[in-house]
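The other protein chains are all here in position, but one chain of the complex has been omitted.
Order of writing sets the labels: A, B and C. Residues in every chain begin at 1.
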Amino acid sequence: MDLESLYQDIILDHYKHPRGRGLLEHPLGSAFHVNPTCGDEITMQVARDADGGLELGYDGQGCSISQASASVLVELLEGGTVEHSEAVRLAFVALMHAQGAGEPDEEVLGDAIAFAGVAKFPARVKCALLAWMALQDAEIQAGLLTTGEQP
Amino acid sequence: MDLESLYQDIILDHYKHPRGRGLLEHPLGSAFHVNPTCGDEITMQVARDADGGLELGYDGQGCSISQASASVLVELLEGGTVEHSEAVRLAFVALMHAQGAGEPDEEVLGDAIAFAGVAKFPARVKCALLAWMALQDAEIQAGLLTTGEQP
Amino acid sequence: MLDVAAIKADFPILDSTVRGGQPLVYLDSGATSQKPRAVLDAERSYYEHTNAAVHRGAHALAEAATDAYEAARSVIAGFVGARPDALVFTKNATESLNLVAYACSNATALAREDAGAIDPRLVLGPGDSIVITEMEHHANLVPWQEVCRKTGATLRWLPLTDEGRLDLSGLDTLIDDSTKVVSVVHQSNILGTINPVRRIMDRAHEVGAIGVVDACQSVPHMPVDVHELGADLVAWSGHKMLGPTGIGCLWGTPDILAAMPPFLTGGSMIEMVTMERSTFAPAPQKFEAGTPMVAQAVGLAAGVRYLEALGMSAVAEHEHALATYTLDALAALPGVRIIGPQSTIDRGSAISFVVDGLHPHDVGQVLDSRGVAVRVGHHCAWPTCRRLNVPATTRISPYIYNDTDDIDAAVAGIVAAQRFFGVA
Partner (left out) sequence: MLDVAAIKADFPILDSTVRGGQPLVYLDSGATSQKPRAVLDAERSYYEHTNAAVHRGAHALAEAATDAYEAARSVIAGFVGARPDALVFTKNATESLNLVAYACSNATALAREDAGAIDPRLVLGPGDSIVITEMEHHANLVPWQEVCRKTGATLRWLPLTDEGRLDLSGLDTLIDDSTKVVSVVHQSNILGTINPVRRIMDRAHEVGAIGVVDACQSVPHMPVDVHELGADLVAWSGHKMLGPTGIGCLWGTPDILAAMPPFLTGGSMIEMVTMERSTFAPAPQKFEAGTPMVAQAVGLAAGVRYLEALGMSAVAEHEHALATYTLDALAALPGVRIIGPQSTIDRGSAISFVVDGLHPHDVGQVLDSRGVAVRVGHHCAWPTCRRLNVPATTRISPYIYNDTDDIDAAVAGIVAAQRFFGVA
């Protein structure tokens, strides 16, 4: 098996050097998600920054995929709008469910396209999605998102 | 299959002309047994006759084997001692568990040797034993037997 | 009619002889069906190529095993028009029905501690009632008796007519505001009666009760769409529909599956566990504690594909034709009485009967001596026998691999039994 297709350099880099890790002082919404099979944990938090953009914080423990995914998420969405976060989130979820056959849109997904290879490993898809599911819950809790539709 | 080896003439005769059927007026002990698979039912009752011998009564409904077995039982044991009933009962139980390989002692078993063929049909063994199990319980209840050992 | 000769060839056991060389005529599919080669092959292939723990491992085999298990769930759910995540695997229909009954007794016990967390629809007490029918299999009777013993609720039942149909004249008074659960059999395993479950479920919902259908004898024999039954929960077994032993199904609406507390607890059904407390995964995982019956799910999916290839409408037509033939043949025999509907309207192919002067057990024995396998006894519906004044019955229950020759063999056996015991 091609281990490199799973563990792209970007993933390993985010795993070793997580961006924006840490919890917020005054979160508007906070969600703790766990992967019951392997115990990976993520707490994801949202608030508004001074300009009305998204402020994100997180903490967690788990495998490289779950932790790098959270780091990439924060890098991509911090400071942006809720609408943007929702668009990226939906694109990421779609990529993860494409079983390796998806054509990721680099425009939308940025570094997150590095996770395309994960979709071929069903047991790891949940790891990659953990932070993104927690984000959705945190935004709902903060009143930033109203629909709780699971794609 | 040899239907005749199962349904010996003696069995059919007892089925069609049951001996001593009916309940006692003043039983010392009475036991109701049922075969949960097919619903066969026997009530077996014991008392002492004027000479101290066993007085037996029974009623029930069920297949030819279960009802004929009760009739044979009563014919064999009525008026005899408890010890005799116990000896015959044990011989009958042994015969039923011999899976067709037993050598029945006609001296002890009398007409009951007609049931030897039943031992080859595991689903019918319970039918044949029903009355005999009820007898044991009725005797225990009447205080005539103390041990409740199941062979 | 189905091409029975071709179908028979797919079932290795139907080539057997029994009782010293008699060719087997298997007419006991109401108890359990036989299995086509495709089911045996699917199970074996799973063990030879895919076997591993599901939903627990990250290695290649574990992924393949999980895929096989979940793909089986999709196939089986699709067969009854359901979404995969609405289908819970159990070991048999009896467990499925107990799962529902325990949802009530567990909710009742848990509500004593913390009423807020528990759905009040599931909490029972004195003054509440559970409604079933007088033709239930013990599997849909005894669990409710136990719920009543534990909660103080009262068990009621829809009575039968002498022909073995439900007497629905009192439906609206029997199912009233006190009623919390209504659980009825779709097709009776002893009488063959097909019940108007939709009407009964609708009445259940009018009073806010939960509706449950025991579909053990309908899913294998006719097209069933769980949504059309109008129930909240539907239970059936795999082994009666070509599948392996050891697997059963429970379908439920998302609403009721979310409301019911877990039944068996342990691995694979949790979300978080500490020594002090646990939280649970969403359905269906919530109800599938422990290592599941993976090979059996895979085998059952192969059985479902086999039935789908025949077409369930064709299966139902085939059985309808056999039922008509059997009823006519038995009606022509003096001294034989059908227990259950005499007509083929709203009835399946399982046909019970008694023979004057003969005990059903003895009739079955004579048939058996001729290689004809039928069921004798109370068929786990003892109260139904009592209601219809028979100690037991003999039952012919054909399936896709039976034809009119098989029925003829049974009929000839009945005549032989009458002759052997000298009653005709």
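Rule of thumb we're sticking to: contacts are C-beta pairs under 8 Å (C-beta built on N, C-alpha and C of every residue); 3 or more make two chains touch, one makes a residue touch a chain.
These figures come from a predicted structure and were not determined experimentally.
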Of the candidates C:A9, C:L24, C:M312 or C:A412, the residue in contact with the absent chain is C:L24
Answer key for C:A53, C:V207 or C:A412 versus the chain not shown reads C:A53
Missing-chain contact, candidates C:A9, C:A71 or C:V273, resolves to C:V273
The one residue from C:A9, C:A71, C:A373 or C:A412 touching the chain left out of view is C:A373
Hidden partner sits against chain C at residues 12-13, 16, 18-19, 24, 26, 28, 31-32, 34-35, 39-40, 43-44, 47-53, 56-62, 91-95, 97-98, 102, 105-106, 109-110, 112-113, 134, 137-143, 145-146, 149-152, 155, 157, 237, 239, 244-248, 262, 264-268, 270, 272-278, 289-296, 361, 364-365, 367-368, 371-377, 380, 382-383, 386
Interface residues of chain A toward the undisplayed chain are 1-3, 6-7, 12, 37-41, 61-65, 121, 124, 127
Even though one chain is not shown, chain B touches it at residues 1, 34, 36-38, 121-124
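FYI, only the chains that are shown with their structure count from here on.
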Whole-angstrom distance, CA centroid of chain A to CA centroid of chain C, is 45
Flagged in chain B as touching 2+ other chains are none
Among chain C residues, those touching two or more other chains are none
